[in-house]
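All protein chains of the complex are present and in place, except for one that has been dropped.
== chain A ==
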């Protein structure tokens, strides 16, 4: 959490995680429900949510689709060996493509030469292959090698939980 968020705010944020980790109740006014749980006014609750969202601790209050059910059966982790000096510009460019869901810089390590990761999703392998081609074109000569690791099986999926204890 960023330095501008106070300790008491962090405690409220953690309480908010506990209250809503399983989901927000579908009541007429969810902020009234949250305000009661947090023992704050409705105005203070809404202000807290806005601050946490501006701070990046909450990305948004949103629906998460089961993308397999919606026909997005294919996902590819595209990985790229990109010239370090061009990474700030190219990372943002690749991350801004609408078919990229996650985009990160990660370290090179041993025989692993790729430093830019972009996850792409599609309804067929042809679709994700065309996205990979598009990213390759955008990266141009700044990219020395690339690969796409297609997921073929989910071995475990519980989602990140807030860690507790040491």
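The rule we apply is simple: a residue touches a chain if its C-beta (ideal position, glycine included) is under 8 Å from a C-beta of that chain, and two chains touch if they have at least 3 such contacts; residues count from 1.
We adopt the following convention: contacts and distances are computed from a predicted model.
Visitor: Which name from "siroheme decarboxylase", "Xylose transport system permease protein XylH", "Succinate dehydrogenase iron-sulfur subunit" or "Helix-turn-helix type 11 domain-containing protein" does UniProt give the chain that's left off?
Guide: Of the names offered in "siroheme decarboxylase", "Xylose transport system permease protein XylH", "Succinate dehydrogenase iron-sulfur subunit" or "Helix-turn-helix type 11 domain-containing protein", the absent chain's UniProt record gives "siroheme decarboxylase".
Visitor: Looking beyond the chains shown, say which of A:37, A:86 or A:101 touches the absent one.
Guide: A:101
Visitor: List the residues of chain A that touch the chain left out of this view.
Guide: 1-2, 10, 13-14, 16-17, 20-24, 26-31, 42, 46, 49-50, 53, 55-67, 69-72, 77, 87, 91-92, 94-96, 98, 100-107, 109-110, 112, 117, 121, 147, 149-166
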